[in-house]
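The structure under discussion appears below in the form of structure tokens.
One protein chain omitted, others in place.
Here is chain A:
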Amino acid sequence: MTTTDTRTPQAPQVDPAKVARPAATGDVDGSPGVPLQRLIRVELRKMVDTRAGRWMLIVMSAISLVVMAAFLIWGPSEEANYSELLGLTSLPLVILLPILGIMAATSEWSQRTGLVTFTLEPRRGRVIVAKIIATLMLGLVVTATAFAASALGNVIGSTFGDGNGAWDLTWQVALGVTLAFAIFVLQGLAFGFVFLNTPFAIVASLLLPTLWSIAVGMIASLAEPSKWLDLNQVTDPLFSGSMTGENWAQLASSTGVWVLLPLAIGAWRVMHREVK
């Protein structure tokens, strides 16, 4: 029965100084919980320390350059000015940024790393907050590359092509684009937290808004409520910098339905779900 250890004559190589000496630590007292700043650092690192995560960010950042290149080669370059170009780069990002959020929200569950993450910080709400902040930070990096790529495209388009090269970006548009991108990142996070399953969340975040648009197209009576409930429609004025008071109200109601409501449901799920 006990044949397992009879063949190893030497004593186990354990340096008692380094083990396992129960050490009282300063962290034991003081405010409960791992400091948020440390959690954010960990979450940021987790999003870029795997090949999949790193490439997703590289692709998201590079796609603006690809769009610029395609436009400069094939596009009607006489229309090129900075805000036009920025609008172009935002087209793929509106679809891709939610996926960034989804990946961040679902990773603990798809790879079961939650088993470690939530034993090291059992106050799961803090982990959720750290994930949201970390993902928004990465979303900002992607946004910055879109601004930079558009600027590059504007310079090249006016120097070598016949673009007018106007730097016509108002601060309203700059802020509006950034806000819109942040909303799409948050929407991804919210859907990720609700489904806690990467493919489901991606399909749902792509499909549901589309289904809603189709339904609105088919049923005339939905046209009016849709102005208040279609995230793509209500973010349009953000990209053009023409937000009116009513637009803000519409943005708020749509964000409430597509971002805040799922975020609340998702946060509740993460905090109460059994981690296996």
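Criterion: a contact is a pair of C-beta atoms (placed from the backbone, for glycine too) under 8 Å apart; a residue touches a chain by one contact, two chains touch by 3 or more; residues count from 1.
We take it that contacts and distances are computed from a predicted model.
Name of the non-displayed chain as stated in its UniProt record, restricted to "ABC transporter", "SCP2 sterol-binding domain-containing protein", "ExbD/TolR family protein" or "Sulfite reductase": "ABC transporter". Among the residues A:39, A:173 or A:270, only A:39 touches the chain that is left out of the figure. If you put the missing chain back, the residues of chain A touching it would be 1-5, 7-8, 11-16, 18-23, 25, 27-35, 38-39, 41-42, 45-46, 49-52, 107, 111-113, 115-123, 272, 274-276.
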